[in-house]
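Complex shown without one protein chain; remaining protein chains in place.
Labels A and B are assigned to the chains in the order they are written; within every chain, residues are numbered from 1.
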Amino acid sequence: MDLTSRKLVDRSFTGLGWFSILLMAAALVILLAPIVVRGLGAFVFKGTVEHRKLQFEVFGHGRAGAVDAETAEVTEARQPVYDMLAAFEAELESADFASRRKHAGPLRELKDHLRRLLGPLPAEDAPVLMREQYGQTRWDRAQMALNHLLLIETYDYSDPTQMGRKILTPRVEDFKGTSLEPLFAYVEDNASAMLKPRWTLYWRFLFDSSHDAHFFGGIWPELLGTIYLTLGAILFAVPLGVISAIYLVEYTEEGSRLVGLLRTCINTLAGVPSIVYGLFGLAFFINSLHVSQSKSVLAGALTLGILVLPFVIRSAEEAIRAVPQTYKEAALSLGVGKWRAITTVILPAALPGILTGTVISMGRAAGETAPIIFTAAVSVGQPLSFLQTFSEPTPALPWNIYNLCSEHEAVDEIRHVQYGMVFTLVMLVLLLNSGAILLRARITKRMRG
Amino acid sequence: MSTQKKPLPLIRKVAGGLFAAVALCAPSNGAWGQTEDKVRIDGSTTVGPITKAFAEYYMRQHPDVNITVSESGSGNGAKSLVNGTCDAAAMSRFMKPQEFSAAVDKGVMPVAHVVAIDGIAIVVHPSNPMANLTVSQVRDIYAGKITNWSQVGGPDKKIVAISRDSNSGTFECFNNLVMQKEKIAGSTEYVGSNGAARQRVQSTPGAVGYVGLGFLDRTVKALSVDNVHPDPDSVTSGRYPVARPLYLFTDGYPELGSHLHAFVTLHLSRKGQEIIESLGFVPVTHYK
Partner (left out) sequence: MADTRFIIQRNSLIISARANRLRRLAALGGRGILLLITSSSALVILFIFYFIIKDALPFFQLRGLKEFFTSTAWYPSSSPASFGATSIFVGSGLVTLGAILVSVPLGVTAAVCLSDMLPFSLRQLVKPVIEMLAAIPSVAFGFFALVVFAPQLQERGGTILSVAWWMITAPVAFLMLWIVSSVLSSRLPERIRSMGRLGLAAALAAPTFWGIWFVGRSFHALEISSGANALNVSIILGIMALPTIVSVSEDALQSVGGELREGAYALGATRTETMLRIVIPAAKSGICAAIILGIMRAIGETMVVWMASGNAAQIPRPWFNVLEPVRTLTATIAGETGEADHVTGSARYHVLFAMALCLLVISYAFNYVSDRIVRRTSRIGRA
């Protein structure tokens, strides 16, 4: 090859390298973008009056006067709809059988859609499920409900050899020529007067407990469960890990058989698939040691602790190794014992490094799902007190993300909650990690300076 | 099992040493932090909506009670009941003889409470022009003998068969009532819950799946089976061929006046019926 070609190949190879780096960054962006954008939607959204009513009645947030005034306003705006319905029903009473029959079905459907949009109709008993006691709390979902109210979605199956085509027909056609006809135009024009959408910052999403299978409220039980599990795992793993690291670095000679064996064990432990930890936690902590009767935060935290143990050991080892040998020599030459030298000189010097490893391990423990499926996680539960963690299971963010997006009965209706949970978990983990990165940056700076 | 009577005693000892502290902190009977007022439910995802709504309703009436609901499958529910790790097992099938005898061996006496009746609806994507299948057609689809909708008079589209995971009561019920002796083909996709099954069908034009009646909504289309449409009426009257009762199992009949008793008899109350109806299941009571 001549020089130009070699140069060109070189350039293209460089390009390939850049391309792969960019692709990786793009993968991160593509992954995070929907999670961040739609996840923020759980916190910042256009809340309707129903949202404020629910917040006040269920959680006691907001001012009574304001909510009452707003409720009065929207009741006034909704009244014509209910009046029209009542008038139409009275009209049907006196109508002939054929038209009663013709309108009964569509009327029932229309009422269903109205209930879904605005909450229970005024004359009816309060429904027992909370999801039916309130109308749409979010404007985006309200608009979808409005669409379903205005348009009927049917499929054209005229050609049985093809998949059906979707056809949208205005629902008003079902009520052509009746007194209900103007209702649709009214609802369409006055939807925002009836629901009063307003930009809302719902930061309490993090701290509200959930209601009616996550239809309403926030994610506090899950968040708290994750915090308990993470802290428990760290409390278990860090002392054990740091002591092991001290032993491996300070009390053994590199290359001895014992160290080789210990290291092989720890390396193998680091490679064990997380689901195997879950099975092990079930078989060992619950079925053999009986740390709790069944799933509990304690059993889950111990399992997670074992999972992060090898990482804690490795990072602590690295941190201790990074302490300059001169520190130790200076301490020893002053006549202190080895153990004193370790606890008063080496460990303090290694502390930031150990902390970095701990924080990264926390992120890992917070995000792991497989080990807690059989040892700690349930889909519905109340926030636990500290003492309860010894015997009771808890919901936890990673498990409930799985549960809500693939086991919940209304997967689509609560997408915003799922995204909110994923967003919270990812942010929690990324915050912990960026904390670790900052910590490390400060250490390197100090070491250099 | 008896072949490994004394497995690695040394390891046991080290284990004892290692986790002694832990074990001391948490006595095995869980005496710490145990509240009297708690009810633990474990089991079927099909019964899940009912138990979750009941729990929500009950906890609102009795704010001092903590009810946890795990949805880990009917088999897991039975196991938890036998091991004494839950107070009531939600199951979408009756207990199997082995489970029953294992329970009796452990001194647990399972008592069944029929909470509701559920039909298993065969669902397809709403754009699918099919309206009816016979039981044998459904069986052939899941056995892999029919792989295209055109073979049952539909459009030329590959069938994506979606089944519940084999640990679910819904699966076993479907298996018994529809598949009978046939085996489900390997190419069938498995999902973990009724909600997931419906979600997969609503997003996959060629799909067919089966879900509990309570999970039907506008996003999927329920097919008639043997020309009977699945709805509360046809299920109660027994005309719809794929239906089964849903159970809560307890260890013995719960003590009168206990929270557990109130919980497992909630379905007999008017409010309970309302909850069950509004979740789309068929109640066992008939309040008007």
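Note that in this section contacts are C-beta pairs under 8 Å (C-beta built on N, C-alpha and C of every residue); 3 or more make two chains touch, one makes a residue touch a chain.
Since we're looking at a predicted model, the values are computed, not measured.
Q: Of the residues A:T75, A:N287, A:T344 or A:S385, I need the one that contacts the missing chain.
A: Considering all chains, including the one not shown, the answer is A:N287.
Q: Among B:T188, B:S224 or B:S269, exactly one should touch the missing chain; which is it?
A: Considering all chains, including the one not shown, the answer is B:T188.
Q: Name every residue on chain A in touch with the hidden partner chain.
A: 1-2, 5-10, 12-21, 23-25, 27-28, 31-32, 34-35, 240-241, 243-244, 246-248, 251, 261-262, 264-269, 271-280, 282-284, 287-288, 306, 309, 313, 337-339, 360, 363-364, 366-370, 373-374, 398-399, 401-402, 405-406, 415, 418, 422, 425-426, 429-430, 432-434, 437
Q: By the contact criterion defined above, which parts of chain B meet the unshown chain? Give residue numbers in ascending order.
A: The list for chain B reads 1, 3-4, 7-8, 11, 14-15, 17-18, 72-73, 75-76, 78-79, 82-83, 98-99, 102-103, 105-106, 158, 160, 165-168, 171-172, 175, 183-192, 200, 203-204, 206-207.
Just so it is clear, only the chains that are shown with their structure count from here on.
Q: Report the residues of chain A in contact with chain B in the complex, numbered from low to high.
A: Those residues of chain A that touch chain B are 127-130, 132, 148, 153, 155, 157, 159-166, 211-213, 236, 289-296, 298, 302, 377-382, 385-393, 403, 406-412.
Q: Tell me, which parts of chain B touch chain A in their complex?
A: Where chain B meets chain A, its residues are 15, 19, 22-23, 25-26, 28-30, 32-35, 38, 40, 45, 48-49, 52-53, 55-57, 59, 66-71, 80, 83-86, 125-129, 150, 153-157, 191-196, 198-199, 202, 205, 214-215, 218-219, 271, 274-275, 278-279.
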